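Here the complex is missing one protein chain, while the rest keep their positions.
Right after this comes chain A.
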Amino acid sequence: MTSSFSLFKVMGQTKVRRINWLIILELIATVVTTLWTAISGNFSSVSLFYAFCSWAIFPYLIGVILVAIVAEKAYTSDTYRLIPISNWKFYAMNLLSSLAAFIYLVLVQVVLYALTAAIGWSSLSDSYEQMQLMMSQYGMSFNFWAAAGTILGLSLVINILAWSTISLVHLVMNSASNFLPKARQRVVNIIVYVIVIFLTLRIVTFLFGWLSNLMYTAFGSSNIDSLWLGILVMVVAIVLESALNIVMINKWVETNPN
């Protein structure tokens, strides 16, 4: 039998390769923006940092989608589904390798933030000191590491929930083809799309409200229990969705023919 680690390795490599392309594109965009700043005559030591910050959101957004595409293809690809391993391990390694690829992206981004900030530190240090002074004046005790850790943990759970939800939708549609003629399958797909869009909007609204609570918690003092309760709810949702996904893979999900 194939070991879980071997599967994790090959799935992770494919996803990391996509992430690497994304980082290369981000770096090219950063360099081009910095060069444009220089040509415009506004160049300073901090230009590279600002240029990097302006592009940094895109790898996260696109990265989550790219990783999801690779992960979903694995469920219907002979190349992956021929591998002799149990379906629950297959599912778990797919999800874990997606998570590992995202953590890799975050780490690379942190290194790039640090590098570009170090280059422009002479300018940034003043801003940082001013910000600390302002926060102390308003009585806000900012624990950077605690906030960063919480945001990272939160974003990882949100990502896992997003991926397991995408899998749920994909696998429901694939499974439906076992039971429905093609015409009705399209109707089912439309219904599933509508339900998913509705649920996504509800979840996004909930998350925005929750994130504002997080920022309040991170900067000041508040009841942090509600935050962890929210994380717990998401973890329960991930477990339930994953259980359904594994049942569908076991019973109905087929690969696309050659």
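Everything that follows uses one rule, which is that a contact is a pair of C-beta atoms (placed from the backbone, for glycine too) under 8 Å apart; a residue touches a chain by one contact, two chains touch by 3 or more; residues count from 1.
By our rule, contacts and distances are computed from a predicted model.
Selecting from "Pyruvate ferredoxin oxidoreductase alpha subunit", "Rod shape-determining protein MreD", "ABC transporter ATP-binding protein" or "Transketolase", the unshown chain of this assembly corresponds to "ABC transporter ATP-binding protein" (UniProt protein name).
Within the complete assembly, A:Phe179 is the residue of A:Phe58, A:Tyr128 or A:Phe179 that touches the hidden chain. In the full complex, chain A makes contact with the omitted chain through residues 1-2, 6-7, 9-10, 14, 17, 73-74, 77-86, 177-182, 185, 251-252, 254-258.
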